[in-house]
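Of the protein chains in this complex, all but one are displayed in their positions.
Presenting subunit A:
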Amino acid sequence: MATAVVHKLLHHDRSNRESSSQPNQSSPPAQNDQDMAAMDRDRDEEKHMLAQWEVKRPLSPAQIAVDTNQKMVGHSSRVLRQEDFELIKTLGTGTFARVWLVRLTNPKDGDQNKVFALKILRKVDVIRLKQVEHVRNERNVLAAVAGHPFITTMVASFQDTDSLYMLLDYCPGGEVFSYLRRARRFNEPTSQFYAAEIVLILEFLHEKEGVAYRDLKPENILIDAEGHLKLVDFGFAKKVDNRETYTLCGTPEYLAPEVIRNTGHGCAVDWWAFGILVYEFLVGQPPFWDQNPMKIYEQIVEGRVRYPSAMSPDARDLISGLCTVDTSKRLGNIKGGAGAVKAHSWFRNIDWDALYHRKVQGPIVPHLRGPADTRNFDEYEPEPEGREEYGPEMRERWDDCFTDF
């Protein structure tokens, strides 16, 4: 056990240490008990700092924009490792990642109740599924935006030989998806509230960060303990700035026509998906659907949305502005950007400033028994055994891609 720990420490120590909190930067890897103890102290301090982080959020837009190495959250940690966290329960799974509810091992006084969501990605699976680029984008975008009131905060990231880790704040309310499916549909004030918080997220991502999110859907939106939204899963998020990008990604029902046709896409895809999302909030299902995915895509490029007769004219006007096939006419992408969306009459009751500062009461405040309550999350199958190993050849070929993690 002890040797394993030393091995891990050595491995981390070699990997490009640049943390300024470490005084002896150029010294050789820890060799004696004294260095070991210093290392442990660093780790304990870092764990304590992370546990106390919540008190200080949310950051103002100016604070978020600070270089990620200076910011108190979102940094790449050279001292944390999986053993610092006790895995409590799976919160979600993907094709190459699993998210766990975790608490700190050996917590300091006052940190005992602090929980996080830890996203674990196995390098083998990331490589096999050709997601290396997406995973790097995800970490970098999350680091850049950490501290935004409605985006999941990546407190830190780290890695070991086999896996990549993203330590995220835990959002105990669960997915908007679950509430929406249970309710079948949201009423108009509820839809407006959630839609408005999403508009603030997209405005920030597009206009402050130049980032296209590319996977908007109710499954990726969580409700926090106070009833506000948190956007999660930045696996497809990409800093595009003013260049278009071409890789097809997203969720079938939410793909924009220009993604399907491969003519190049940018932030405008999020406004399309936002229109689909508002429609799904109000109607209970997205506008384009078929059992056969190719038929969905055919409908999307056709772009004819049918509205239930009971939908309010304002809502209809907003959705048809967003779900416009021609990007040069799409609301959100045309002159005014997100501001034009915010000015739409469907949002006339929203106080945008109060909303950003979380002063508006959310329509659903989850009922919770303590900070580690997982009742709002579904049960997931345990992790399958006997996965492929991340062997020396793979390490040789791929580890350079992960150095910043």
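By definition in this document, a contact is a pair of C-beta atoms (placed from the backbone, for glycine too) under 8 Å apart; a residue touches a chain by one contact, two chains touch by 3 or more; residues count from 1.
Criterion: contacts and distances are computed from a predicted model.
The UniProt record for the undisplayed chain lists the protein name "cAMP-dependent protein kinase regulatory subunit", from the options "E2 ubiquitin-conjugating enzyme", "cAMP-dependent protein kinase regulatory subunit", "General transcription factor IIH subunit 4" or "Exosome complex component RRP41-like".
If you put the hidden chain back, the residue from A:Tyr179, A:Phe204 or A:Tyr356 that touches it is A:Tyr179. Across A:Ala37, A:Leu87 or A:Leu248, the residue that sits in touch with the chain not pictured is A:Leu248.
Although one chain is not drawn, the whole complex shows that of A:Ser77, A:Asn140, A:Gln159 or A:Thr327 it is A:Thr327 that touches it. Per the touch definition above, the residue from A:Val102, A:Leu167 or A:Val283 contacting the chain not shown is A:Val283.
In the full complex, subunit A touches the omitted chain through residues 94-95, 130-131, 133-134, 177, 179, 181-191, 193, 215, 217, 219, 225-227, 235-236, 241-244, 246-253, 260-264, 282-286, 289-298, 301-302, 306, 308, 310-312, 315, 327-329, 333-336, 360-361, 363-370.
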